[in-house]
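Every protein chain but one is kept in place in this view of the complex.
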Amino acid sequence: MSIEAQTIHRETFVLNLGPQHPATHGVLRIKLTMNGEYVEDADPVIGYGHRMQEKMGENRTYAKFLPNTARMDYVAALFNTHGYVCAVERLAGITVPDRAEYIRVITAELNRIASHLLWVGAFLIDLGGFTPLLYTFDDREQILDLLESITGARLTFCYYRFGGVCNDIDEQFISGTRAFIARLHSRMPMYHALITQNIIFRKRCEGIGPIPAETCRKYGGSGPVLRGSGVSYDVRKNEPYSIYPRLDFNIPVYQECDCTARYKVRMDEMVESMRIIEQSLDQLPAGPVMAEKVPKLLKPPKGDCYFNVESARGVFGVRLVSDGTDKAYRLKLRSPCFSNLSLFRDCSRGMLMADALALLGSLDLVIPDIDR
Amino acid sequence: MTLSELKTQLASLAEPGALISETDHAKRGTDLDVTVSAGKVVAAAELLDTARYTLEAITGVDWIAEKQIELVYDYTLWESGVRVAVRSRISRENPAIPTISAIFPGANWHERETRDFFGVDFTGHPDMSPLLLPEDATFHPLRKDFGA
Partner (left out) sequence: MMAIPKDLIMELVRIVLYVVGFLAFIAVNAAYLSLLERKVPSWFQLRYGPKEVGPWGLLQPVADGIKLCAKQLLVQKGADVALFKLAPAMVVIPAIMSAVTLPFSETIVARNIDLGLLLIFSLSSIHVIGTMLGGWASCNKYSGIAAARVVAQNIAYEIPLLLVMVSLVMVTHTFNLHEIVNGQAGGFWHWNAFRLTASPLMPAAFIIYFICMLAEANRAPFDMLEAESELVAGAFTEYSGMGFGLFFIAEYANIVVGCSLGTILFLGGWHCPFGLLPGLHWFLIKMYFLCFMVIWVRWSFPRTQFYGLLNLSWKILIPFALAHLVLTSIMLKLL
């Protein structure tokens, strides 16, 4: 038998996690070198979903690339679109009207809540508890219905345009969003009672998967992974963009560096996002939702720029190099999950496999975002 | 260290005549833009590591008309949101540049990806196997002369 053969000659054996596996969210393969139940080395192999989005960015006009941005991190699609659109606007010098900025923030934060709700359900499934997924998806359905009514899509939104958004929001959306926020506020105690205080969940997550802040700095980790390790870095506060400076919200930071810290960061971020949405709805000005005089075929001046947004998973960056034509010369998409996954190898050494999988789940990876 | 201190220290690294400019964050997304020679990339990375910066991305740009490949290293300082871009240009024929993965382990994957897309050889890198492309890929898609 092959198992016999390997254990006779070596202590360790190689176990393949994926590419088809229930716990890796997408097509990810991890070559685990195991010593019994302990992970000696975990080497992620990516690229199974690689579509060469960056080349597509060079082959299409700026507007034609907009749908692509939603297909990378499809769970939190609006952030990728936001980053791309803002990078182009920065280079082309387009100013976005206030109402459009507020709408962008409202929809983006709704998307953040939806993404975190999906993560909570998926994380619990990784740990073996199947029921919370159905509850979080119930809430997420409401968000998707709201966003569908104005964007026309449930998952892969193509809503932002250069200079604003393509559709205005209506009274139904506003009242629906307020009702949803009220409902989610009332459901948060239930989530905390069902999950956060569950003894088995706590045993699976407390002290598990420590990621020191220094490791995050060396690898470029960002987002809830970073904030769960005690570093208060959020692009919305440290490098503000859009209308975030006008809004009052906190950045949840936890010091424990373990899976529980990352879970708590995301739960608190949902509450903060709800605050942001409420303030934005209160402050929503009247006005146009598209800037005037944006050329149909956008040709930004020569040069390059960088734009950062705080996606649900971390810092999503776009480096755009333009040569004055209607197609980008170079479009670099900096994916947060890419850097977050790169620290998995270092952090999972010596762990039990179940704990390594809990760590992998807590990183909140969407593989198409990594593979692009 | 403050931005101006960083600028002075980077100035000592940069080649004479190389650009160091303080850029407008609102217009360019970076606060400091430095061009160094290929051999000084590692020293720049060490300097920024000491200054507690984090490496965000490594971008390759194929300037086919100028027969050069430009590498842009984007660094961020968490506390202040200050961003520094370190650029370096290498020849397109045999692109080679020292690796910074010993200083920033996160560069390991970024460099593998850049090698996949541009064929840049990062000397001293521990594992140059393809990251996103198939294991047996011999082509470099993001070069401007790729794909007919």
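A few points about this structure:
As written, the chains take the letters A and B, and residue 1 is the first residue of each chain.
Rule of thumb we're sticking to: a contact is a pair of C-beta atoms (placed from the backbone, for glycine too) under 8 Å apart; a residue touches a chain by one contact, two chains touch by 3 or more.
Computed from a predicted structure; not experimentally measured.
Shown chains touched by the undisplayed chain in the intact complex: A.
Checked against the full complex, the candidates A:Asn59, A:Thr131 or A:Ser175 give a single residue touching the omitted chain, namely A:Thr131. Contact with the chain not shown here comes from a single listed residue; of A:Glu89, A:Glu272 or A:Asp355, that residue is A:Asp355. Although one chain is not displayed, chain A still touches it through residues 1-3, 13, 15, 21-23, 37, 124-131, 134-135, 138, 198, 200-201, 203-204, 352-355, 357.
We take it that only the chains that are shown with their structure count from here on.
Interface residues of chain A facing chain B in the complex, by the touch rule stated above, are 46-47, 50, 52, 54-55, 58, 87, 90, 216-221, 226, 231, 233, 235, 238-239, 303-308, 315, 317, 319, 321, 329-330, 332, 334, 338-339, 342-343, 346, 371-372. The part of chain B that touches chain A in the complex is made up of residues 25-30, 52, 54-57, 59-62, 72, 74, 76, 78-81, 83, 85, 104-106, 108-109, 117, 130-134, 141-142, 147.
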